[in-house]
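Sharing a structure, written as structure tokens. Questions coming.
Every protein chain of the complex appears in place save one, which is left out.
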Amino acid sequence: MNAETLLNPFSLFFASIITSNILLSNFLGMCSFIAISKDSSSSNGLGMAVTVVLTVTTAINWLILHHVLIPLDLVYLRFIVFIVSIAAVVQMLEMIIDRVSQALYLNLGIFLPLITVNCAILGVSLFMEIRQYTLLQSVIYGLGSGLGWWLAIMLLSAIRKKTEKSKVSPALQGPGLTMITIGFMAMAFIGFSGMLAVQ
Amino acid sequence: MSSPKEIMRENLWTNNPIFMQILGICSALAVTNLMINTLIMTLGVVFVTAMSNLTVSLMKSLIPRKVRMIVQTLIIAFYVIIVDILLRAYLPDISRALGPYVGLIITNCIIMGRAEAFAQSNPPVLSLWDGVTSGMGYMGVLMTIAFVRELLGFGTVLGFPVLPSGFEPWIIMVTPPSAFFLLGIIIWIGKTIMNKEGATA
Amino acid sequence: MIDQYFQKQDVMRRLIYALIPLFFFAVLLYGWSVLMQTAVVFAGGIATEYFFTRQRGKKISEAVLVTCALYALALPPALPLWITLVGIVFAVALAKEAYGGFGRNIFNPAIAGRLFIFLSFPVPYNAGWIVPASRGPQGFSGLFGTAQAAGVDTVTAATPLALLRTGEIPPLMDLFLGFRGGSSGESSVILILLAALFLVATKTANWKTMVSTFLGALTAAGAFFFGGLIPGLSPASFPGFSAMVPLAAYMMSGSILFVTVFMATDPITAPNKPLAQFIYGLMIGGVSMTVRTLAGFPEGTSFGILVANTFSPFLDEHLPAPKKKTRKIHPAGAAR
Partner (left out) sequence: MNKQSLPYTIGFTFFISFLFVLFLSFAHHTTAPRVERNREVTRQRSILSALGVETSGPDQIQEAFREVKEIEREGITLFRLDDGETGVYAKEFIGSGVWGPIEGVLAVTGDLARTRGLEIVDQTETPGLGGRITEGWFKEQLRDLRIVEGTIRVAAPGEGDTDKENGKIDAITGATRTSERMGVIFKNELERIASALGVEL
């Protein structure tokens, strides 16, 4: 049974950005989210990098899954294979960007090493496998999830900038308050549920 | 070098991976709506942290520096796949419920963090102990969240109904925002206590 | 410092004055249940605030009274009181005090509290609507609420939004005056308009935000209606000018006007730059109507506010400021 009959690419795209935001509803990519979201320019760079890497790796992992792992009956090795392919893609992107443009490297490239351990990247590849997406759906889902993550991190960095000025209880300063803020964001985004659904 | 007791205290409380560093929550926060899922998931994390710490410590003199990270990732992925295979074979329902989150243990920063920060420079048995206690510190926080979520969301503890039948379940507890709120509140309370301890000590 | 403190209180007091007529009208409609709700809300809200401000060695701000009043008026009248209490404690503790108290919150506490209990307890929440007093030839029937006057236990009543969904349009005059089911204080359009005039005249609230919120809501509602997306209301059955009737009913139902006047204009959670404020308003209106019409929730205004709150610092940070004279409204706009 396949979910493809249910999802047109358009609604999958918007669902993965808004209703099923990878961060707000699947909790993924939080470590780098919390570490980086302090200032907006690096949030922006990281968001962009995540979007690019997500799109590329989801497609590559789809190809590996369907043309290598499944034919060879090696699906149980997918965790290792996916993480290695993600690391390789990240490494290659870093090299390419470094050659192509120094400005782009400073904006985007320096965030790439952080991305290998961003659970959102591996998470999207694993969801893609579990939900049995087609190649097209996987690319759209990867792109949408990246954009959704980017949006969430930009919103959060602006909020954090504002809260940094206030005298928050020292126990709550930083991560604690960030968690509560993400809670409110997730609560707000629930409103869109039922309009579109992914999965 | 720290004694096993100190390591335990550090990992469980004063330097708890979630409290102090907010590490590794991604892979497990999503499954905290039921205690049984959280228990299995965090046991998996304890197992992987402990074993990968042990393995890294045993092999540390053999691993070439250039590929250290990749080899560590391989070791972690190896144990995660073992957990996945075991769950599929012996706990199929829980394996289904955990979905992709088992695989995401690989990217749990705690594991890599402990391998890098502790196992790399400590003897095997101590590293194993460090892994176990780090995992337990992680488990403690997540089980607390899961306890509140399951109690208020379903009125049960580990699947056993404990609240009177007139109890009105808090549906939000079963949805994602509550996990964020609870984690925020737990950090808030935990750090307040810690700060007081620090002030009196 | 002292100046600022008193000024803040002034704003808060004027907001409370503006809410008093709504409160009396709610008592007229629903009687004891509103009084009980309000008492619980204020007791819970003030106690929670006291618990936190005491630790900080500060006094209770008057803003918490506004939060309590807005929250109490935005609830279904027959909501079980313990749920009411959960909501206000959550609102004050997490939406406000966690962020450092008055003037620093990112999310509107009253709305956050209401949304929290709505998401937690949807079944009791939706069973909390009761039949209001009605307007008839013999004057008001049942001064303290029909249900109570008739000696009946609470009777669940359909809100205008629920009626509209079945294609029935409530009399526009009843909607305008406020004789219809719904949250305690959201119903009377005329009283909300008067409060809006008072708030704008005393410069307590920003009229531009009210207008942009209204515009956002109206545009979205119009688009959905003429696109045939509103369940129960087919544009084909209202040719020409008569389309105004369902559209007006849709705009006067639910709490969109209440939220436009009292919540969207909250200076603490709104952005500071004029362009950002304009977009913020459009967003509240648009998202509220989108959620109301398309998502699986009966009312979208809480989501509208909370989504816009989320975007508010972002809009402020990334939209251009006007060329001159922006300094005035700098510190969180609280001076307005």
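Here the chain labels run A, B and C in written order, and each chain numbers its own residues starting at 1.
One rule holds in what follows: a contact is a pair of C-beta atoms (placed from the backbone, for glycine too) under 8 Å apart; a residue touches a chain by one contact, two chains touch by 3 or more.
Please read all numbers here as calculations on a predicted model, not as lab measurements.
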Among B:Trp13, B:Phe78 or B:Phe147, which one touches the chain that has been omitted from the display? B:Phe78
Omitted-chain footprint on chain A covers residues 1, 3, 5-6, 74, 76-77, 80, 193-194, 197-199
Which positions on chain B touch the chain that was left off? 33, 61-67, 70-71, 74-75, 78, 81-82, 85-86, 88-90, 92-93, 96, 153-154, 169, 171, 174-175
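To be clear about the criterion, only the chains that are shown with their structure count from here on.
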Return the chain label for which the distance between chain Cα mean and whole-protein Cα mean is smallest. A
Specify the chain most distant from chain C by Cα centroid. B
Suppose each chain is reduced to the average of its Cα coordinates; what separation in Å results between chain B and chain C? 41
With chain centres defined as C-alpha means, what is the inter-centre distance between chain A and chain B in Å? 21
Shared interface positions of chain B, touching two or more other chains: 172, 175, 177, 181, 184-185, 188
Where does chain C touch two or more other chains at once, residue-wise? 94, 98, 116, 119
Over in the complex, which chain B residues touch chain C? Could you list them? 168, 170-173, 175, 177, 181, 184-185, 188
Which residues, counting only chain A, touch chain C once they are in their complex? 40, 154-155, 158-159, 161-163, 166-169, 172, 177, 180-181, 183-185, 187-195
So in the complex, the part of chain A that touches chain B is made up of which residues? 24-31, 34, 76-80, 82-84, 87, 117-123, 126-127, 129-130, 169-172, 175-180, 182-184, 186-187, 190
